[in-house]
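A protein chain is absent from this complex, but the other protein chains hold their places.
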Amino acid sequence: MNLHTLSRSWLAGLTAVTLGASALFGTAHAATPPTDEVMTTGLAVTDDTVKVGILHSLTGTMAISETGSIQAEKLAIKQINEQGGILGRQIEYTVEDGASDWPTFAEKARKLLQGDKVATVFGCWTSASRKAVLPVFEQNNGLLYYPTFYEGLEQSKNVFYTGQEATQQILAALNWANEELGAKSFYLVGSDYIWPRTSMKIARTHIEKHLGGRVVGEDYYPLGNTQFGSLINKIKLKRPDLVFAAVVGGSNVAWFKQLKAAGMTADRMPMLTISVTEDEVLGIGKQNVEGFYSSMKYFQSLDIPSNKEFVAAFKKEYGDDAVIGDVTESAYLGPWLWKRAVEKAGSFDVDKVVAASDNMEWKEGMPHGYTKVDPNHHLWMRTRIGQWGSDGQAKVVWESDVIEPNPFPEGY
Amino acid sequence: MGDFTAQELTAIFVMQGFSGLSLFCVFLLMALGLAIIFGQMGVINMAHGEFLTLGAYITYLVSYQAAEWGATALTWYFPVAIVAAFIGTFALGYLVERFMIRYLYNRPLDTLLATWGLGLILQQVFRSVFGPREKTVTMPDWLLGSYRATDMIDIPLNGLFILVITLVLTLALFALLYRSRWGIKVRATTQNRSMANAAGINTDRVDRLTFALGCGIAGVAGAAFTTIASTGPTTGSLYIVDTFLVVVFGGAASLLGTVVSAFGIAQSQSILSFFWSGSMAKVFTLLTVVVILMLRPQGLFASKVRR
Partner (left out) sequence: MQRFIKAFGGPTVLIQIAIIAAILMVLLPATTEIFRLNLFGKYLTYAFVAVGLVLCWGYGGILSLGQGVFFGLGGYCMAMFLKLEASTPEATKIQTTPGIPDFMDWNQITELPWFWEPFHSFAFTVFAVVAVPAFFAWLIGYAMFKRRVGGVYFAIITQAIAVILTILIVGQQGYTGGINGITDLRTLLGWDIRTDGAKYLLYYACCVALLLCLLVGNFIINSRFGRLLIAMRDQEDRVRFSGYDVANMKVFVFVMASVFAAIGGAFFTLQVGFMSPTFIGAVASIEMVVFCAVGGRLSIVGAACGAFIVSWAKTSLSDSFPQIWPVVMGALFIGVVMFFPRGLAGLVSDYGSKLMPGRKSQSKPSTDKPDTASRSSAGATPQEQA
């Protein structure tokens, strides 16, 4: 009981700060509108519930990364339900396991849309899983909120991308490195798959065309590679001003450990990564990341009231040891974005929700600050540079203006 | 590379040689256990990677405990962790042989499948017990950073440490196999099982200990790998295909062959990835090994034993 009241009072605070507008809207609808009014397309909506899907890997190699997203999505849904749900309906969720396997993702997406008739899906993590489910969502006119920062080059009526696309994450960060660190020569390193390669392509063009800098080396290693000795030697020989890295997964751990072992500490070789969040730091170890920079829209340490509340709620739900990375926060946005769009549309129908989403704006309230939904289904937001400290948390050293999402950058 | 001074090139040459050497240690540590299990017993242990993972997790547990006890414990826990990892994996290996492998001798392809199933189960057990996230093993200070030989040359301390472990382990194994009574029994069993039996060697027991020893070595490798790579449920399975190639390339029954082949594969992969991208270096190295194996299927050092 005590717990309950606690979370209620906390939530009242959240509602007041965060979602002032939508909370008002919610109360206006308190007299639950009839089902045939809010849904005309056969979705699983009853008079007091609405069903949604959560589609992530619970097993397999990607389970490591996707756990945080599931937790965030569940937390957001729980909070929305405690506020009275959406259009007077409580959200019920079905969790499906994509098992780190792309066809399984497609299969489970089809099950959620065709079998369970869910009103929306929160899910996917890797680009490959998103590419696999994309045709399913387009064909069945489903709705997907996708949380990961990704390579761009995609835009679909049926998908909202709550993470940053590549240009948002990269361009401002490189400008910063150029101005603040005086970096002129860069070494690009990535795991060998689409996101790092596309990101590095954008980075290279920006460095060469707009910063007047030089790329002295560019290297890709297979996913799961754990030997970076030769690469580190190459970097030592080329002596770039900055290493720009997008190494993922288990490789990331080996990469940082071996950098440290080779004496390449942050003071000798500055490095800016776009693939290290608080989640990754857990695996890499605080002692190995100290001093390096990450470019993200969100860090757990952000000094914004709405973030403090979010962090507190997350820790209360999942324990004090829980950490929140950028993607986890993006996943948390999904249900809130959807709630507001549904309430604005007054309907769960996908077409109406999509139409209502355009240009929705949060001046404050989201854990990462200003947010606006662009008609291209990506979000306007700020990019931040964080420097990792010995406590495993990042200190924000620089913050950009709000950046327009541009998934199909011209000239890159 | 005209813009570099001779001194720089020497430094890179030395460090490059050393990074090849580290990769060699990784391959060899992993391959040694596999080589005695496969080479001496003809058993393919697809769960070898999971034994390595177990070793790594045991190291994690020891480091966790050491962190509770304070700074001194944290400085000196690593040798304890290695011994614990060896004992843990040795025991599991013993049980696996006792309850599974021994029913499958003479069916090497079936041991391959059954141990793969075992690997799958172990992976899921790790995931359930330790969680899907990677664990950080807190390193003692003397294992962090590098030894700066000159202004340019940095020798990673963890690389040195692994090099020492590899040397000690390899020499001990050679001594055990070629200089001890037990080694004679193992080799006798390998060469002619029924004759060995007739000569009064308890071949069942020899098999069991050989298998357990191979697993124990994997455990030590796992402990050593925590210094350079990640510790997660799938850590070990990353190495398994490479390692099998190392063992087969070296010639199955020859321990020396394994050493030489690990060295060759590691150095060529390391050197190639200096000039090429890491992915292409790996493809090219593996492809070369496969092609050589097609031309010379018995591997580098063919055993002259007839069974």
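For clarity, chains are labelled A and B in written order, and residue numbers in each chain start from 1.
Here is the rule we go by: contacts are C-beta pairs under 8 Å (C-beta built on N, C-alpha and C of every residue); 3 or more make two chains touch, one makes a residue touch a chain.
Note that the structure is a prediction, hence the values are computed from the model and not measured.
Chemist: From the list A:Thr198, A:Ser251 or A:Ser275, which touches the chain that is not on show?
Modeler: Residue touching the absent chain, from the options given: A:Thr198.
Chemist: Sort through A:Glu107, A:Glu317 or A:Asp358 and give me the one touching the missing partner chain.
Modeler: The missing chain is touched by A:Glu107.
Chemist: Using the definition of touch stated at the top, determine which of B:Leu113, B:Ala149 or B:Ala199 touches the missing chain.
Modeler: Within the whole complex, the residue contacting the unshown chain is B:Leu113.
Chemist: Out of B:Gly17, B:Gly42 or B:Pro140, which is the one that touches the chain we can't see?
Modeler: Result: among the candidates, B:Gly42 touches the missing chain.
Chemist: Name every residue on chain A in touch with the hidden partner chain.
Modeler: Its contact residues with the unshown chain are 58-59, 96-97, 99, 101-104, 106-107, 110-111, 114-115, 126-128, 131-132, 134-135, 139, 153, 192-194, 197-198, 201, 220, 222-223, 408.
Chemist: By the contact definition given up top, give the residues of chain B that touch the hidden chain.
Modeler: Touching the missing chain: residues 38, 42, 44, 100, 103-104, 106-110, 112-114, 116-121, 123-125, 127-128, 241, 244-245, 248, 251-253, 277, 279-280, 282-283, 286-287, 289-290, 293-295, 297-299, 302-303, 306-307.
Operating definition for what follows: only the chains that are shown with their structure count from here on.
Chemist: Taking the complex as given, what residues does chain A use to touch chain B?
Modeler: Residues 59, 61, 63-64, 67, 192, 219-222, 224-227, 229-234, 236-237, 250, 252-254, 257-258, 260-265, 279, 282-287.
Chemist: Touching chain A in the complex: which residues of chain B?
Modeler: Residues 1, 4, 8, 12, 15-16, 18-20, 22-23, 26, 124, 127, 132-139, 144-146, 148, 152, 154, 156-159, 227-232, 234-235, 238, 269-271, 273-274, 277-279, 281-282.
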